[in-house]
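In this view, the complex is presented without one of its protein chains, the others remaining in place.
Order as written gives the chain letters A and B; numbering starts at 1 within each chain.
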Amino acid sequence: MSRALVAADLPEPVATIAAPFRVDYTYVAGVGRSTYLRGMAEGRFLARECPGCGQVYFPAPEQCARCLTGLLPPSEIPGTGTVSTFCIVNLPFPGQLFTPPYVVGHLNLDGTGNRLMHRIMEVEPADVTVGMAVEPVWAPRAEWEPSLASVRYFRPTDPALRAPLPAEVVPAEAAPGGADA
Amino acid sequence: MREVGVVAFAQSDCLAANRRDDMADILAPVIAAAVAEAGVDRGEIDFHCSGSHDFHEGRTFAYIESLDAVGAWPPISESHVEMDAAWAVNEAWSWLQLGEGDIALVYGIGRGSLARDADQVSHTMLDPYYLSPLRPHRHALAGLQAQALLAAGAIGEADLAATVARSLADAEANPHAQRSGRYDVFDLLTAPYVASPLREHDVAPLGDAAAVLVLATGDRARELAERPAWIRAMDHRMDTHYPGSRDLTRLETVELAAGRASAMAGFAASEVDVAELHTEYSHAEPLLADALGLGRDVVLNPSGGPLAGNPTTATGLIRIGEAAARIRSGEADRALAHATSGPALQHNMVSLLEGDG
Partner (left out) sequence: MSGRAAGQPRVAVVGVGQSRQAKRRETSIAGLVRESVAGALDDAGLTFRDVDAIVLSKTPDLFDGVMQPELYLADAMGARNLPVTRVFTGGSVGGHAAIYAAHLVQAGLAERVLVVAYSKESEGNFTWALSRPLPFHVSLGAGAGGHFSPVIREYIHRSGAPEHIGWQVAVNHRLNATRNPLAHVQMPDITVEKVRDSPMLWDPVRFLESCPTSDGSAAIVVTGEAEAERISAATGRPPAWVHGMSWRTETGHFAGRDEVNPRAGAECAADAFAQAGITRPADELDAAELYIPFSWYEPIWLENIGLAEAGAGWRMVDSGATAFGGDLPVNPSGGVLSGNPTGATGLVRFAEAAQQVRGLAGEHQVAGARRTVGHAMGGASQFHALWVVGVEKP
């Protein structure tokens, strides 16, 4: 005869189960974004102006997000600009490309009205200031791709502000398509 | 209740895979077309509401991108449901009842083509502890339901094929349909099963599309449209999640929603001329028609319905738009639109529309 079960007979309760899942997606760039991405693959900054409000976008969507007018055909801008604001990333976290500290900035590229986020390097983080003039540093031509990763980073336009690049940055960034796939 | 009517409806072509346009680019021309049809200025729109889902888009906060097609500047009064956009219509219709504005724009964007394999996505909609780990095939629960209907003698396989043949033939007149054509019922019955008794053609084909409705109240609607399609009532009801706890051959939530909508509208669901039903599978049509009490004289899915194109979170909204279009064209005086969400028709919405007499 079996006796009634008591708690001691039962296995340890299940506290957690692992249920990982995977989904593979195809992302569609869209017509507007493709213009800028192709420019990146050619080493060019292609901006577009809104005929409605006169604002110039880089990167440019297909239509102006504020007045819904289709943007004009692209025109090339130099890619130089100023720092509108920035932060210094000091936090180590998994999958990071660079050893902190490094600077991520909001940049106003000359001739445009929207903000571009990118790294600011070749400079001591403590020397970065709001309003500082910056210029793009392109990856080697062989590594250009339809991605903003073709621009490796921005650096101070003024050579006097520049500092050597940390060594570990170059190989990590040079991996084609790596971080952005 | 305030009178709220559909005064414009636009939709993009439903494509199996749109690889040209991003979310905003698919949506922008459809919004422009609907706003032009309504003849309103963007600044006259008092409320915006939309529906979409991150799991179809493959990234968090995906709906933010759609706002680039809305032009939310100056700032707008706006809301979003992470569901089929039929529920966005419901929120906008509720908002217009407040009397704080007269015109609402509702959009749905759905992209079924981005996830490479729908099986990777469909199970995430299930209980994450008990059901999802079983990884049921995406058509498995629908197959269970169809099989239960078959076993109950409610339908035969030929009925499913006949529904498909009629829907795809009707879809020939729908320029936005993803799938259409003339099919012989007996040929359809020779196709292999994907989840017995369902065959591939019994499954609404996933695709990419956007759809936009413009709603307006009372006299404003009459100014904007010759014959507004008045949304006399909307109601939606949720069932238990667990398929094993449900009688899959009955849709109590549809009966309940239809009953409440009928009381609000002043006419029964069975009294409509046309019904657009959110049939993700062919077997849903007889099941819904039965729950709604739709007789043989009611025209079902004249657009071809979802069996002709299923752009995920836009599909239910398109049912409301298509039902409204029949009223606005004068083909129908009363119409019903149904929308569903979840596995095996777990959550159902019934809308009753009517034209001026």
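Keep in mind that, in the parts below, a contact is a pair of C-beta atoms (placed from the backbone, for glycine too) under 8 Å apart; a residue touches a chain by one contact, two chains touch by 3 or more.
Please read all numbers here as calculations on a predicted model, not as lab measurements.
Contact with the undisplayed chain is limited, among B:G5, B:G71, B:P228 or B:P302, to B:G71.
Of A:A41, A:L72, A:C87 or A:A163, it is A:C87 that touches the chain left out of the display. Within the entire complex, the positions of chain A that touch the omitted partner chain are 15-16, 19, 21, 27, 29, 33, 37, 50, 53, 55-57, 64-66, 84-91, 93-98, 101-102, 104-106, 112-115, 117-119, 125, 130, 147-149, 151, 179-181. In the full complex, chain B contacts the hidden chain through residues 1, 48, 53-55, 59-61, 63-64, 67-68, 70-83, 87, 90-91, 94-95, 97-100, 121, 124-129, 132, 235-242, 252-253, 256, 341-343, 346-347.
Methods note: only the chains that are shown with their structure count from here on.
Measuring from the averaged C-alpha position of chain A to that of chain B gives a distance of 37 Å.
Residues of chain A that touch chain B in their complex: 17, 19, 21-33, 61-68. Per the touch definition, chain B reaches chain A in the complex via residues 17-25, 28, 32, 42, 55, 57-59, 67-69, 71, 73, 113-117, 120-121, 123-124, 128-129, 132-133.
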